[in-house]
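Every protein chain but one is kept in place in this view of the complex.
Chain lettering (A and B) follows the sequence in which the chains are written, and residue indices restart at 1 in each chain.
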Amino acid sequence: MNTLAWAGRKVGGALVVLWLVASAIFIAIQLIPGDPAEAIMGGPGSQASAQALAAARAEYALDQPVITQYLLYLGKLATFDFGTSYSLKQPVTQVMGEVLPNTLWLSLMALAAAWLLALCFSALAMRAGRIGSQVGNLLEIIAAAVPHFWLGAVLIMLFSSALGWLPAVDNGTGHGLVLPILTLALPLAGFLTQLMRDSLSEAMGSQFALAARARGESRLKLFWRHGLRHATLPALSLTGWAFSSLLSGAVVVEAIFARPGLGRSLLSAVLARDIPMVTGIALFSALVYIVVMAISEGIERMINPAGESR
Amino acid sequence: MSRTAKICCLLVIGLWLLMALAPSVLAPGDPLAINPTQAFAKPGLAHFFGTDESGRDIYTRVIHGAGDSLAIGLAATALGMGLAIVLGTIAALSPRWLDEIILRILEALYAIPSLLMALLIIAFTGPGVGPAIVAVGLSTAPGYARLVRSQIRSLKNSEMLEAATVLGRGTWRKSRNHLIPNALKPLLALVTLGIGQAVIWAAALSFLGLGTPPPAPEWGAMLSAGRTYLHLAWWMSLFPGLAIVSVAVSATLIGRALGGKVKSL
Partner (left out) sequence: MSEQTLITVKDLSVSFDGTPAVKNISFTVQAGKVLALVGESGSGKSVTARSLLGLSGGTVTASTLDICGHDARSLSDRAWQKIRGNTLSLILQDALMALDPLRPVGREINDGLKEHTALKSAERKQRVLEVLKSVRMPEPDVRAKQRSTELSGGMRQRALIAQALVGNPQVVIADEATTALDSQLTALVLSQLRALKQQGRGILMISHDLAQVAHLADDIAVMRHGEFVESGPTQQILEHPQHDYTRKLLRAVPSSVPRFTALSDLGAEETTSPARKIQDSEQHSPALSVKDLSKSFGKHLAVSSVSFELPRGKTLGIVGESGSGKTTTARMVLGLEKPDSGTVELLGERFAPSTASQRQNLREQMGAIYQNPLGSFDPRYTVGQLLTDALSRGKSKRASEYRKPVTQLLEQVELSADLLARNPRELSGGQRQRLAIARALAPEPSVLVLDEPVSALDVSIQATVLDLLDRIQLETGTSYLFISHDLSVIEHMSDTVAVMHQGKLIEHGDTASIFGSPQREYTQKLLSAMPRLR
């Protein structure tokens, strides 16, 4: 399939997914018992003022039939109007705009760190003997199984309280980022390493690796020219999922390290049953996933044009 | 799988079950018993894992907390697997258009990571164990569903099934004898992996205050409490965390031993 057709297909699919998520939220809202205006403004039995409720009714056209509400809802989303956050009394888009960059930045850096760590570990694992290999295997499994919230606490204990090298709370300098990024990156690195190691050893033991060595290539060049591509392929296809799980982890990490970001806003929105906020964040994370997936699929196609169709 | 490996796996699973169903065997005390004079006691003979801010014995709480965590993990995985098998099978065997629709739905589910999914559901329903189970189940389903679908699709056209056709077997017998067992085989290994992951996510929710309400000895909640006293009483955070990690790690190891490959997600 040529690139244009593929891109078109991706965009179409993206729109469908976003529409599905938006519709699911809409249905969920309808299912909340009681006054819909209250539901939007903090859930049944909320403390919203009569004024706020009236404003909500007008904004969401709650007196109209459901279909009209639905279309209105979709229309607003399409123009990026997510409404006003009940708990923060600001337009959702504004709130998100303030905190998004933090979380995105954190996640991106964690993703990069995880990939780097995974590549290094895989390369190291290549040279390890049988025992080293088993140990490495176990370490990877442990790393992947460690929950963020615990890892964060451990890292704080170690590097902050005990050794005093790194601050536990962001103090404005870059140092404050190291621990949160590590906390996010390590479990993912463990997972990615397992993936990469399998593919890497498969590639290095294959016929074309033998042929390459028969041409005079050194092991290192073999890794660079051949092994790397094969190792990263399966990891690439999971990048979309990995990134969204990073976003997920960011929620926890921001809580532990007291950092402002999407995670914190989401948590307080959830506790306050602030539906517009929640809608905005849900759609945003879906969008992020789609974009990351598309990019990684694009890279995959470049590396492996003969890829299998799903 | 070697005999020693099999025995180890069974021992571990046995230990979990014991912790979940009969915690008093391993920890006869009361997990909720408050003892303010003994607050923040260091780990020692009297209290293996030390005590928390209200003097409750952490060892007892960790053991008793297993039941909740494991139950949520199991239930969520069961939900996710069940959904995955149904959706994956339908998608694999249906005409193109239905397959595409199901794929889109799966992608929509996949796009929202577990924690966010949980938070979304809780935003509408309020916190609790139920939403946690539903959330984790829904978010793990698409990964497994994709696996089921790709397995069935590749098996559908396999030489194995063709050979069965040539021998005269009908559709029903082919599905029953060959298609279904082989399609579900990789899932088996992933089930244990899934349980491990589910336990972690459930604990994460409690950590954020959205799961089992206090003072239940749930591991995530204990970690949350421990955070405040991190510098004072590190043992409050260490041991519940270790419990979570050990469940997840042993689940992974068992899954790997059963032949699960990480690639298949």
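We adopt the following convention: contacts are C-beta pairs under 8 Å (C-beta built on N, C-alpha and C of every residue); 3 or more make two chains touch, one makes a residue touch a chain.
All figures in this text were calculated on a predicted structure; none of them were measured in a lab.
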(message) Using the touch definition from the top, which of B:Gly14, B:Pro36, B:Gly82 or B:Pro181 touches the missing chain?
(response) B:Pro181
(message) I need the residue numbers on chain A that touch the omitted chain, in ascending order.
(response) 206-208, 210-218, 225-226, 229-230, 233, 303-306
(message) Across the whole complex, list the residues on chain B that are touched by the chain not included here.
(response) 158-160, 162-170, 173, 177-178, 181-182, 185
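One rule holds in what follows: only the chains that are shown with their structure count from here on.
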(request) Compute the distance, rounded to whole Å, between the mean C-alpha positions of chain A and chain B. (result) 20
(request) Spell out the part of chain A that touches chain B in their complex, as residue ranges. (result) 13, 16-17, 20-21, 24-25, 28-29, 31-32, 43, 141-142, 144-150, 153-154, 156-157, 161, 191, 194-195, 198-199, 234, 238, 240-241, 244-245, 247-249, 251-252, 255-256, 266-267, 269-271, 273-275, 278, 281-282, 285-286, 289-290, 310
(request) Provide the residue numbers of chain B that touch chain A in the complex, in ascending order. (result) 104-105, 107-108, 110-116, 119-120, 122-124, 126, 143, 146, 150, 196, 200, 203-204, 207-210, 220, 223-224, 226-227, 230-231, 234, 237-238, 240-241, 244-245, 248-249, 251-253, 256, 261-263, 265
